[in-house]
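Left out: one protein chain. Kept in place: all the others.
All chains are identified by letter, namely A and B, in their written order; residue positions are counted from 1 within each chain.
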Amino acid sequence: MSLPPFMLLRPRRLDEAVVRLADYGPEAMIVAGGTDVVPNLRAGLFSPRALVDIKGIGELGGIRFDPRSGLELGALTTLTAIAESSVVQEHYRVLAEAAGTVASPVLRNMGTLGGNLCLETRCLWYNQSTVWRKACGFCLKKDGTVCHVAPGGERCWAVWSGDTAAALMTLDAEIEIASPRGRRRMPLTEFYKNDGMDRIRLGRDEILSGVRVPARLAGYRGSYQKLRIRSAIDYPLAGVAVAMQLENGICRDVRLGLTAVNPAPLLVREVGELLRGQRFSPEAVEAAAHAVIRTGKPLKTSVSTPEYRRDMLRVFARRALTRLWSSNGGH
Amino acid sequence: MANFSIVGQRLPMVDGPDKVTGRGLYTDDLALPGMLVGKILHSPHAHACIRRIDTSRAEALPGVKAVVTGRDFPNRYGILPIGHDETAFAVDKVRYIGDNVAGVAAVSEEGARQALELIEVDYERLPAYFDPEETMKAESNWIHDEKPHNIEKEYHHQFGNVEQGLAEADLVVSERFACSEVTHAALEPHSTLAHYDPATDRLTVWSSTQVPYYLHLTLANVLGMPKEKIRVIKPLIGGGFGGKSEVIPVEVEAAVLSRQAALPVKITYTREEVFYAHRGRPIQIIELTIGAKRDGRLTGVKARIVQDGGAYCGYGPVTLLYSGALLGAMYDIQNVQFDGYRVLTNKPACGAMRGHGTVNTRFAFESLLDRVACELGIDPAEIRLRNQLQPPCITVNQLRVTSYGYPECIRQVVEKSGWGEKRGKLPYGKGVGIAGSHYVSGAANSIIRSEMPHSTVNLRVEDDATVTLLTGASEIGQGSDTIQLQLVAEELGVRPDRIKLVAADTERTPIDLGSYSSRVTFMAGNACLAAARNLRKQLFEAVARVWGVSADQLEARDDRVCAQNGSGKVMSFEQAVAAARQQFGTLEATGSYAPPAEARGGKFKGAGVGPSPAYSYSAQVAEVSVDTETGQVSVERITVAHDCGRAINPMTVEGQVEGSVWMGLGQAVQEEMIWNQGRLMNPSLLEYKSASTLESPEIVPILVESVDPEGPLGAKEAGEGSLAAAIPAVANAIYDAVGVRITSTPISAEKILKALRERQKPQARGNGGRR
Partner (left out) sequence: MTAEPITLRVNGQHFEVTVPPNRLLLDVLREDLRLTGSKRGCDDSSCGCCTVLADGVPMLSCVMLAASYQDAEIATIEGVAENGRLHPLQEGFCVEGGAQCGFCTPGIILVAKALLERNPNPTRQEIAEALSGNLCRCTGYTQIYASVEHAIRKLQEAPVGSGKA
């Protein structure tokens, strides 16, 4: 199956790329590794006039770590590079684990961090061919008026299905966004709109250029737990990321992020409030797990049922917290 | 032990070098000058009348060379003579989402796609049927007018007296099993390249088919062309598993488009279209009852089976009959009842998939037998041995069993898996389970009943003393070309590389019915042996004359002919060929195989399906661990013993056995076609969960050689029989691990978790399970 027609632009510099994006406005799309954009183009989900391939922009690569300023990741850093980076493995465990579970090795070789953070939302009624979608009258998210997941509603429940975002949220990551007006930074938690239709706060002339993780979270214990039917290739059906700082068994700091159950990756802030200053106890873990399933709201968007995915959120939260808190593991 | 030189060797597959270098050509790799791209318009409705089709705008589009609809080629076809209910494109009515409405051939893919969008179709929607039990209650708007209540076919078989058998039992257990639909998912999407040449009025078709012979017949019928004007060639095939074992719409459609355009047309399915073409294993509901004496002897088995066949007949009645015929036939059970219904629904047609018809009933039977064993306090391995057949014998449903390595398979897997030390003794969450299965070595009765041989092989010795092996058999990745070559080399006593194989080309090779029902090793293999023996006879006659000895004193081995009379006379194969040429001129031989009359089964309605010249047997022990919080089951190891009669090539036999077990595991725990109102929700390899390396367990294959008296050098089938047992072995291991029995497939994490929670409820009874 061939792709719809488009122009391909291959800027070599970031400032050139954002100008090109500005030129084409809403008719332009960014492509890097292509693992999300190209299959979606093939399915007829996008029809851009111009595709801006940013792979050739040298300044968007690289992993840099400084004990004082923390970790800087260029948007084009591949998921393989992150998963295999000794710096990331040592200091930001939860990110290394999350990156290492994305799809499959061959897809991680292509997929970039920026792409993983900007993934299109997913739904079984949306990620289908044009012919398939046409046969059911399309859907709210694309070319139609009805949401097949929650009929009667006005909202699109397509699910945010990336892995690294939840991990980076637990690490207080900031993203850097470039545009013709310069660069701005934003906490990753503010990047997502929790709307299946319109997922991220990224202007049409903007590029997510990099990610910064603060130095003070270096060394946090970390765990990423992921539900999928197949142990490779699949997108997550639910994901839980936890980063935790312990001191003599007492939880000094903890963050828990969720993914693949809502239209955005979400930080469950209540978990920090519940657990900070506490010693490990099954009751504390249970209270946190309960907060998790109040935040995670899976619907019938995937091949697995909402009930099971919600159950697994609880199990994963329990497991990740227990693993990091009650033992020497996770570091 | 027979003293073979080539048979029994782990000979690399003859087409290996082509496959590992990328040189080998599959259908979609072929291109012809002026070739058009074909595309198909599929129905968006599950059930609708076609009021009107207007193709004029599509035809007017530049670059469009042909547009074809149902009325252009209305001749009906189907793999079974009793099931001709398909046409190249729908005539008047569509019957599933994805049904074939029209075809376009254009100079570019984009042009063909645009042309499809310009075809206007007026549909009048009809009530549609999706549930197999509900569809049987339909009073009107039947999917095919001639099939009342949407029942394609029903069979009612009673052997012995089941009610009496169950009355005599000390324990009677019943259960309802439900199996989801699974599909072949061969990695090569179906593809056909058709070239109709108006100058010669000839059609040549290259197609991803397991059955060139049936494709040839069908094309002649649909196009109304004489057979001799059509040539079908099978290139390399990227996996079949039954999905290419009947004529698939794309094959007919490429041909009619080429006929219309008078240019070559290639159509390669998208992956989504492969799911619409489907022909996989149907949804099946099985109500099963087994009776047993206290000592574990089975007194009767009764099954009511409903199969959801989708919208067309396909192999349907055969699938259904296999479910009944092989239900009890691997054990000595004198009372068997089978009530089977093949029903129509508005979904893609089901058909033959590896283990055809036998898999889901085996899951049900072996699961329930495990329960019988547990309730009677008998080791599940032992209860199977206590019900073994005593071959040679004829089963109660008239199947002739000539060799029976099943008891040996059980003994081997019990020993090699550590069954005795593990069963019931592993920590909670870990368990082992055993199960068996069996399968035909080809159907003794051909699809189109006739006395024609099922396989014929021709051998021709060339001037350079190479041997050309002409066979109609279809290599689909299972290694049948290599097996045939090994058998001929063995029998002629020549180096394997002396033999050149020409296969599956209807213009050049003799008729072979195709690669289905695990028939090729047995049938084409026997034809190979017959041909090689005929050729050897000529060689020996010539050599005997040169040496002045008797031909029966000669032996061919290691590329030489030797006299076995103490004279020490030796002649190279080349010299022997030269001698034979002197005497006979050309040196050619033919051999064929037809199953013997005694193997063809009984006379009752439906008796034609199930009989085989020989049956393979398999026993397996699965070791699993269950995560009791997530319900996720991980299969850690499968120890499998397969009675293949004789391993002509142990490497390819092991490959077939491992592949079968693995495919069974996919159905056991993760594969499933997910439907919503006739709409397939997962028509992709991303969402249809064929296992990756990471959840694929260690498989330990053991080959049992029972040496069948009629098999080629004793060989039987290897490619399907081990699939079915994998599913109940896993189900039984889950019971051993956590004490719950899951009676539907796939045995998903969610189902296990739910069952564990049910059991924890205070009112739930702990039904013999652990803890």
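What we mean here is this: a contact is a pair of C-beta atoms (placed from the backbone, for glycine too) under 8 Å apart; a residue touches a chain by one contact, two chains touch by 3 or more.
Values in this document were obtained by computation on a predicted structure and should not be read as measured data.
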Full-complex contact with the absent chain, from B:E654, B:E672, B:E705 or B:E720: B:E654
Sole contact to the chain not displayed, among B:V64, B:L166 or B:A185: B:A185
Hidden partner chain, touching residue among B:A60, B:I448 or B:L694: B:L694
Which of B:D72, B:E181, B:E272 or B:D643 contacts the chain that the document leaves out: B:E272
Those residues of subunit A which, in the complete complex, touch the missing chain: 1-8, 10, 31, 33-35, 38-39, 41-43, 51, 53, 55-56, 103-107, 109-110, 127, 129, 231-233
Missing-partner contacts on subunit B, residue numbers: 10, 12-13, 15-26, 28-29, 31, 184-189, 236-241, 268, 270-272, 476-479, 651-652, 654-655, 658-659, 661-663, 684-686, 690, 692-694, 696, 698-699
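Throughout what follows, only the chains that are shown with their structure count from here on.
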Touching residues on subunit B, where the partner in the complex is subunit A: 42-45, 97, 109-110, 270, 272, 629-630, 670, 674, 679, 681-683, 686-687, 689-695, 749-750, 753
Interface residues, subunit A side, partner subunit B - complex: 1-2, 104, 124, 128-129, 131-132, 134-136, 227, 229-235, 303-305, 307-308, 311-312, 315, 319
